[in-house]
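Pasting in a structure now, in structure tokens, and then I'll have a few things to ask.
Note that one protein chain of the assembly has been removed; the remaining protein chains are unaltered in position.
Up next is chain A:
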Amino acid sequence: MRRIIHAALIVLACACGAGAQPMRIDWLERQVTPPPVLSNMQSVPEQLGLDGARLSLGDIATTGKFTGQDYALRETVVPPAAPFLPAAQKLLAEGARVLVVKAPAQDLLALADLPEVRDALIFNTSAPETDLRGANCRANVLHSLPSYAMRADALAQFIQTKRWTRLALIQGAHPEDQAFAEAMRAALTKFGLTLAGEKTWLFDANMRRAAAAEVPLFTQDLPDHDLLLVADEPGDFARYIAYNTWTPRLLAGSEGAKPLGWAGVVEQNGAAQLQNRFREMTAREMQAADYAAWAAIAAIGDAVTRAQSTDPASMRAYLLSDKARIAGFLGRPLSFRDWDGQMRQPIPIVTERAVVALAPFEGFLHASNELDTLGPDRPETKCTAFGE
């Protein structure tokens, strides 16, 4: 089911209007082969992320029609086996200066450390590692995707507002599972909650046949809990946990109530309009990676319009300033933290059918912006690259 495009390099240019100097925005994607999961019925959309970028380019190009600013999206997709950096360097040599990137953390960092991108602006739309906004942050990288820490903080606030105090955790064996589990542990501590017990899922059986038999036994020896947290970021086993646990319990994390940057069920604050436009264009639901790409290009468009410059340094300065108030259909203005380059954003807690709640929650106070209760705040940041 998982198709990989083996084309060497796909470069598409969008001819958007007939302005004098279209501003060039690069979509740079490193394809990865997703790990095998226990169900093949829901595949990852081939143009996950890119679809959001394309929709957003259309939006800012419409604005540009009235301001006299043209935009062109250059799309480069590097297949899993092909070398990433040479592809990136070719674009930079051609004059790429604003890059919207979908790539794993190590590729992103290798790109950000190239000497020729020192004066460029990179948007990370797919790597959730909290570390990329911490000790491994880079001054030329802004992040429109929420970090693991932001999602975990949103969930912990939600759990706290529900007064669910007895918690257990199951985590998978993938590095992403460990990273999200670690973020959830840290978030529980941050908001005064504790974990009563935890287990790691190591089974390799085919759960479509054996879930009913395996999961009750697996969950039997967990200490009593109100809510079972699950860290299964690739979407492997957690779908078989619900309704099969030893005691009937709610799930949250990677399954059940999920803290996500975006989902197809987000509807309020005008989101229905964005969802309609996305569905009309792609015939699928908009996901968090699509939204991150959409938001990155919306931020670029806003910066160009408001700062009246296509220069990466001016755009970056505007986005990190308190002047930035980007409309992102989540009910609060989006902006970027000037200590780690992370986009401030509300985090919806969603099920398959509805938004259960929208973090941050009332009562989690902050001196300047409640959105900064999600993820590392200025006093605790480990990022030093932004201290200019």
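The working rule: a residue touches a chain if its C-beta (ideal position, glycine included) is under 8 Å from a C-beta of that chain, and two chains touch if they have at least 3 such contacts; residues count from 1.
The definition used in the following text is that contacts and distances are computed from a predicted model.
With the options "Class E sortase", "Response regulator transcription factor", "Sulfopyruvate decarboxylase subunit alpha" or "YVTN family beta-propeller repeat protein" in hand, the undepicted chain maps to the protein name "YVTN family beta-propeller repeat protein" (source: UniProt). Which of A:47, A:136, A:178 or A:369 touches the hidden chain is settled by the complete complex: it is A:369. Within the complete assembly, A:273 is the residue of A:189, A:220 or A:273 that touches the hidden chain. When the full complex is taken into account, the listed residue touching the unshown chain is A:325, out of A:90, A:118 or A:325.
In the complete complex, the residue from A:67, A:106, A:194 or A:247 that touches the missing chain is A:67. Contacts to the hidden chain, counted on chain A, fall at residues 59, 62-63, 66-67, 270, 273, 276-277, 280, 302, 305, 325-327, 331-333, 369-371.
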